[in-house]
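Inspection log for the structure reproduced underneath, given as structure tokens.
A single protein chain has been omitted from the complex, and every remaining protein chain is retained in its original position.
To keep things simple, chains are lettered A and B as they appear, and every chain counts its residues starting from 1.
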Amino acid sequence: MTQLVVLSGKGGTGKTNLSAAFSHLYQQKYPGHLALLVDADVDAANLALLLEAEELSKEAFIGGAIARIDPDLCTDCGRCQEVCRFDAVISREEKFCIDPIACEGCAACLYQCPENAIALQKQQAGEWYISETPYGKFFHAHLYPAQENSGKLVALIKSRAQEELENSSADLMLVDGPPGIGCPVISAVSGANVVLVVTEPTLAGLHDLGRVLETTTHFDVQVEVCINKSDLYPEGAQQIRKYCQEKGIDILGEIPFDLAIPRAMNQGQPVTKFDPQSQSSIAIKGIWERLMTVVEKHSTEKELIQVK
Amino acid sequence: MRRIAVASGKGGTGKTTVAVALAESLSQDSEQIVLISDCDVEAPNVHLYLDPDFEQSKAVHVLIPQVDEDICTGCGICSEVCQYNAIILLKDRAMVFPSLCHGCGSCTLNCPENAIREIPNQIGILERGIGNGNIYLRHGLLNPGEPLTVPVIAALRKWNDEFSARIEIIDSPPGASCPVVEAIRRVDFLLLVTEPTPFGLHDLKQAHQVANELGIRTGVIINRDGLGEADIQGYCLDNHIPVLMTIPLDRNIGAGLARGDTLLEIYPEYGDKFRALYEKVDQMLEEAVGP
Partner (left out) sequence: MKYAISSSTGNPDTEFSARFGRCTYFLIVDEGLDNWEKISNPAQNAQGGAGTQVVQYLAEQGVDAVISGRYGPNAYDALDAAGMKAYLADSGTPRQLVNQAQSGSLRLAAGPTGEAMHGQGGRGGRGGGRQ
């Protein structure tokens, strides 16, 4: 079984559209062995919009906790404000209270308060779902706006998907990753066998490709690249090819800019389903076939693989 | 100091394009200093367009506890107070797991034997300089492999400037969670850049809710108009958000940005458009402050 994670570094390169297309192509090829699908971009979870997802279950996500000062016990000594490292203790008219957006839930104030006036309250930071789709079981989430702990929510849905992977006949977990390189990305890549980086032939795309590749070197993963909107700026595409060659990374394929993709998005379908003869669909199928060869080579053997 | 942040929810809608265009437009026109703060510390791109000379840099650290095993008595208080299981008791000694540590200092404060010291661990760097068009630029870079984005953004926003800019434009990261909150809190106005696709609309709603949580006035810019049919205008109308500008889908813009040209370098007339946008925002803010 394999875990494949789709990343980009720069946002908007087409991870989600590609992940949806891959889900569709996998189901076409292996109708008996559906993949497990995960949307790890919990801040801006869009994959559900392309998968005709039907919710099977929903659960609360308790992200962390927020401190609360009991005004009846508080003697305004200000010790909490002294120790808080997150600027979360604010004083209004000499009364101290906690800014819930800034509060980290570390409880440093709680343990330092001489009056035991502070308590931690668990906060529901979002929800996560298991849904049925034509392409397999789908694990996704909605992090409430302005919340922390997106990395933790990603880890949670991946953990549940991993459990399902062990108990089902599915052979592939396909993870649509978030943009960037921080905690949610690290959570998304954790446990991956293969990472596909979707980039675009722009100066910003190349720069962020470098950053995400630097990040993936911290993991024992096989990294592949593909270029989306490749005809947007041919010199840019050439720069990416050159860069990947220097790094010894294969480019699995290039997808031209194609309005079939937003059209498919509008219809709530993967482009390979909506318009299989479009230029982008044909290019995506080529990338998919090469990707499957890589995936087969890197699936987790029954004996556990030791890391470097 | 007037602060305007640019965010989106969805990645790739054109935040950086807009932030740079606004900074250029305002810098062209006035004698006042315009500062652009690129808070997308995981993947900053503003400097690629403005080509600054970075004259100054500053390291960003988080504090990680270190336990003196000779003094540690294995009382376990550190492990009780730690909310993240980042310090635990094993074989009667405390052991620290830096990757789980949030640097809150609680274990250090509560150790009855004073056995814990805090050691700075560098997680990123801040840089600043002056770029094209005399625009002052500063940004942060999270070290690849480090998970904590927010402390780098927080350090960037707190970095004191010797030059006193009158206008600050903040380029926010994508998403709608804590890094975005840290980037855009305590600004005067938020520009939300979206695209008329189902993803654009879906994520605009998330971003708009963040603005509401933070109590920041918002306006929308629709970029790549023509890319899809999502009813951004309808959503904005229903939620009383002004649509301040629409930028059409235009291959020239895409190709120009790909090269590293700014929007104003591709179409100079956007200078006037963004100055007019700023006037409008200014007016809205004046009205809000009024009686």
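By our rule, a residue touches a chain if its C-beta (ideal position, glycine included) is under 8 Å from a C-beta of that chain, and two chains touch if they have at least 3 such contacts.
Quick caveat: nothing in here was measured; it's all calculated off a predicted structure.
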* Of A:S131, A:S187, A:T202 or A:T272, which residue touches the hidden chain? -> A:S187
* Structure fact -> Missing-chain contact, candidates B:G103, B:G131 or B:G254, resolves to B:G103
* Among A:G9, A:G64, A:G136 or A:P201, single out the residue that touches the unshown chain. => A:G64
* Structure fact -> By the document's definition of touch, the residue of A:V6, A:L50, A:C113 or A:L153 touching the omitted chain is A:L153
* To do: Based on the whole complex, identify which of A:E82, A:D220 or A:E235 touches the chain you can't see.
  => A:D220
* Structure fact -> Of B:S30, B:S57, B:N85 or B:N212, the residue that touches the missing chain is B:N85
* To do: Extract the touching residues of subunit B with respect to the undisplayed chain.
  => 61-63, 79, 83-86, 88-91, 95, 97, 99-105, 118, 120, 123, 145-148, 150-151, 154-155, 178, 182
* Interface with the unshown chain - residue positions in subunit A -> 62-65, 85-86, 102, 104-106, 148-156, 158-159, 162-163, 166, 183, 186-187, 189-191, 218-220, 302-307
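Here is the rule we use: only the chains that are shown with their structure count from here on.
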* Structure fact -> Per the C-alpha means, the centres of subunit A and subunit B lie apart by a whole-Å value of 19
* Within their complex, state which residues of subunit B touch subunit A. => 9-13, 16, 40, 42-43, 45, 48-49, 81, 83-84, 102-106, 109-110, 142, 144-149, 173-181, 185, 197-199, 202-203, 206-207, 209-210, 212-214, 227-230, 251, 254-255, 257-260
* Structure fact -> Within the complex, subunit B is touched by subunit A residues 8-13, 16, 42-44, 46, 49, 64-65, 83, 85-86, 101, 104-108, 111-112, 120, 143, 145-151, 178-183, 185-186, 200-205, 207-208, 211-212, 214-215, 217-218, 229, 232-233, 235-236, 257, 262, 265-266, 268
